[in-house]
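The complex is shown incomplete by one protein chain, all other protein chains being positioned as in the whole.
By letter and in written order, the chains are A, B, C and D; residue numbering begins at 1 in each of them.
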Amino acid sequence: MHLECNNLNFTYPGSKVAVIDNLSFSMKNPGFKAIFGPSGIGKTSLAKIVANSNTKIDGDIITESMDTILYSYNLERLPGWLSAGNHLNKVTPAGKEALKEELIHIFELYDLLDSRFSQLSMGQQNRMNLIRYLLQDFDLLILDESLANVDEKLRESIILAIKELFANKMFIYISHNLMEVSKFCSQILVFGKTSENKGCFMINGQDYKKNYQLDKHKLDITMLEIMNAF
Amino acid sequence: MHLECNNLNFTYPGSKVAVIDNLSFSMKNPGFKAIFGPSGIGKTSLAKIVANSNTKIDGDIITESMDTILYSYNLERLPGWLSAGNHLNKVTPAGKEALKEELIHIFELYDLLDSRFSQLSMGQQNRMNLIRYLLQDFDLLILDESLANVDEKLRESIILAIKELFANKMFIYISHNLMEVSKFCSQILVFGKTSENKGCFMINGQDYKKNYQLDKHKLDITMLEIMNAF
Amino acid sequence: MLFKRIYQFLIVYTISILFLLMIKMVLSLSDYVIPGVPLIIETAGQVFKTYFFDVMNTLSITVLGQFMSIIMAFTVGIAGRKSSWIGSFIKVTAYNIQAYPIVALAPIIFILLGDGFISRLLIASMICYFPLLLSVLGIMATPVEDVEHFYIVTGQMRWQLEVKIRAFENLSKLTTVISGSATLAMAGTIVAEFIAANAGIGYSIRIALYQSDLAKILIALFVIGIIISMYQGVLETIGEQIKTKWSVSNQGEVI
Amino acid sequence: MLFKRIYQFLIVYTISILFLLMIKMVLSLSDYVIPGVPLIIETAGQVFKTYFFDVMNTLSITVLGQFMSIIMAFTVGIAGRKSSWIGSFIKVTAYNIQAYPIVALAPIIFILLGDGFISRLLIASMICYFPLLLSVLGIMATPVEDVEHFYIVTGQMRWQLEVKIRAFENLSKLTTVISGSATLAMAGTIVAEFIAANAGIGYSIRIALYQSDLAKILIALFVIGIIISMYQGVLETIGEQIKTKWSVSNQGEVI
Partner (left out) sequence: TPCYAKEIKVNYRLKWLFNTSVAGDLYADEQGYFKEAGLMVNIKEGSPEKNAINELELGYANFGVASADQVIRALDKGAKIYVIAQLFQVNPMQWIYRTDQPEIKTLQDLRGRKIGVTFGGNDETIMNTLFAKAGITKNDVIITGVRFDFTPFLKRKVDVWPVYRNSQGVILENKLAREGEAVYFFNPADFGVNFVANSVITSETMLKKKPEIVEKFLGALLKGWEAAMNPENKKIALEIVKKLDKGNNDEIRRHQLIATRDLIKPFSALKIGTIKANAWKQTEHIMLKEKLIKKSVNIETRLIQVK
């Protein structure tokens, strides 16, 4: 499993500055990867470009044994004419019912299946949305703030569960939580601030998993490394 | 300055469980306050009830020397027919132009004034939106995830600047970042998980300000206190 | 709600009549140009009952015609929502037919379908459907990005789902247009009767026009107005109920 | 774009004519009921030029009428968007007038305004405006919560701003409806001419109808179709330009 970008460039039409400027990086093996960087640096843009093979770009994106790349984000909504649970059922492929039940428990949504999507709180909406994606066939799933508005405790147990349940899939996690990306991700693509002329670095994270021992010291070092890069 | 709720109850029509169940608390003095708690516990609901005096509620909300209460949230959008900068100018009251300029610098939006709102990244959109509110007349401003999608570094400098510039206003900050609320807020209303039958606590935070000394140890204690409450 | 509508209609009607009478007075026009109050009342006595049943007759066709035109508008609107060749072809056809005033098409319709019930219904729904179509097209051609994204990227998007999503997100616009189109269906039916039927208020209007009897026309307008107000009130109530049943978004806006 | 429209219209028209000719053949009807190809061509030679200028004449009224009806629809739609008493009063008035087929109102219009240019224009825009109104009402009555919130809570909401926000958020729906309503304006103008004028293609259609001359009507439909396709193509192009100028949302969907 392998995602590689070589000399990627992208400029929005009508814009003068390139959002992605000669970017090269490579992410290997299943597990949680991250894209990290200041607001407005181009994380979402990069994610969309990777997920949408139809975009006209300058440069190469090479994906190896990854046929299906899905992009999810935190402003998505479920249709409103049925309860959220019903909509979930409708998009659950045959054979994945058990997985669905398990995810609902992990995501603590059991009591909310009868609610309409518009009646959910923001964090509940984001969780409901993410479950849908996890039930689909994918090789790489990009989570663009998909766990926004979820409390840290629950977020941690969700991330750990995903890592366990989908051990052979790749995830790209986009979040502004420094500690979280350092702790859970194996590779972190850090965008430096353009204004400070910092480039783009790939930093190795702690890749914490359930029942593993977390080395607090190493975590601090990773966090420091990232802080320096950005 | 004083916000007090006594035996507040609220249930959404058609719902069986009360979202807010016999809640009493009091927040005093200007500065940053927080509402903290698991996703879906009722933070947004409470904020809206406080801001909207027309809601039919059971219980008392007492506000002292706070006439104008504004509620802002992270999904708001600016109109699209002009650049974001232009829309900002339109809502800047006479005499506050200098403040606007200053805020634009603090929020690092200077280069984006010519963009349409839809062309901004999520964090940029949220910052643009928040500036509008800060330029209005208010006594209490509720920030419901208003700094979501903004990187931690920038978020910190923004919060510190707001605390300095609006020293005699009250803010209620709703966020899922434990460290942040502990550090910057003076009073934190923590909602405990209903499933674990935990109630509602008011915890004092570190109320960190620019040029103050942050006592790391005390911060850890606050964080622990909150963790225990929730 | 319903009473308010009727009440408001009565105000509008009274104002219009007073306005006409004023003109009659100012220009001192005779009864045969603008009928005076006694003549209007006398005429009302003669024809009110007949006209009432005529309008009820018309209303029955209106309901059917509106139903058909809703189906037609959705069929064409859904088929024509894509910017593909066939989509724009369907649109061009639908638009062009509409540009033809029904009076020009009527002879062809009669040749093809005879002059029975079907022709009358077809003409009524052709007049009513196009405005509906425009709205349906506008709504159906506008993606709802944040809801559709998931289904598109996971390859689960069917046209039925797309239509459902867009309809649901624009439910209040659709119900406004549909309940508003009742008046168009009524007007369409009356025109159809005017040129095609031997019953209904449109037919009676044709006769009154032939006799140049403005008093009768004023009575007809009155009866039409009252009954359309009632029909529309009913439709709006149904629309509200569909909205509250299908969605619960109203409940969401309590705070 | 423009050529595609014309091209598509020609296909539709040809298919319809072939269909009619097929019926003529199968039932062996005379030229009086359905004209044959030679007669159509002969008639075209006689009247094409006249009809072309008639349609251009009609088009000039159409453009003006459409413009007026857009203004009327927005005025009424904006005034009637509130669910207040006066809002619903305006709606009731607008709806009721629409329920009256123009043929019934025409005598009153002629009494008040004579049968000149003004009556013709008024009738044309009355037919065209209502469908526009329905869409405008639907759009104007639906709040855009996430944009309006700020202005409402800070007390800066003016009705102009509200209208602007809702129009902008529904720009593509509005342009669809407005450019689509061109055909309605055309149909309206033709009907107005049919009952009121001494010029324009509607007038020519009436004469052809009196003479049961289907060949002439077919030629008229052809010329109307071609010209309306062109007009609509132009409107759509303008609509696209407004969209790209006012908003830049299209550019946002590059990825």
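The working rule: a contact is a pair of C-beta atoms (placed from the backbone, for glycine too) under 8 Å apart; a residue touches a chain by one contact, two chains touch by 3 or more.
Because the structure is predicted, anything quoted here is derived from the model rather than measured.
Enquirer: Check the whole complex and report which displayed chains the hidden chain contacts.
Expert: Counted over the whole complex, the chain not pictured touches C, D.
Enquirer: Given that one chain is not shown, which residue among D:L2, D:L27, D:I118 or D:I152 touches it?
Expert: That would be D:L27, which touches the missing chain.
Enquirer: Going by the contact rule already stated, which one of C:T14, C:S60, C:Q211 or C:Q241 would touch the omitted chain in the full complex?
Expert: Checking each option in C:T14, C:S60, C:Q211 or C:Q241, the one touching the absent chain turns out to be C:Q211.
Enquirer: Residue-wise, where is subunit C in contact with the chain that is not depicted?
Expert: Output for subunit C: 29-33, 46, 50, 103, 106-107, 110-111, 114-115, 195-196, 198, 204, 206-213, 216.
Enquirer: Can you name the residues of subunit D that touch the chain not displayed here?
Expert: Counting over the whole complex, subunit D touches the hidden chain at residues 27, 29-33, 35, 39, 106-107, 110-111, 115, 195-196, 198, 203, 206-213.
Criterion: only the chains that are shown with their structure count from here on.
Enquirer: With chain centres taken as the means of their Cα atoms, state the distance from subunit B to subunit C in Å.
Expert: Comparing mean C-alpha positions, subunit C is 50 Å from subunit B.
Enquirer: Need the CA-centroid distance for the pair subunit B / subunit D, whole Å please.
Expert: 51
Enquirer: Among the residues of subunit A, which are close enough to touch at least two other chains?
Expert: 12, 75, 119
Enquirer: Return the residues of subunit C touching two or more other chains; collapse runs of consecutive numbers into ranges.
Expert: Expected reply: 248, 251.
Enquirer: Name, in rising order, each residue of subunit A that touches subunit B in their complex.
Expert: My answer: residues 12, 15, 37-44, 74-75, 112, 119-124, 127, 145, 148-155, 176-178, 230.
Enquirer: Can you name the residues of subunit B that touch subunit D in the complex?
Expert: 51, 70-73, 75-81, 91, 116, 118-119, 129, 132-133, 136
Enquirer: If you look only at subunit D, which of its residues touch subunit C in the complex?
Expert: Going by the criterion above, the answer is residues 4-5, 8-9, 11-12, 20, 23, 33-34, 85, 88-89, 92-93, 95-96, 98-105, 107-108, 111-112, 130-131, 133-135, 137-139, 141-142, 170, 172-174, 176-177, 180-181, 183-184, 186-187, 190-191, 194, 202, 205-206, 209, 212, 214, 217, 220-221, 224-225, 228-229, 232.
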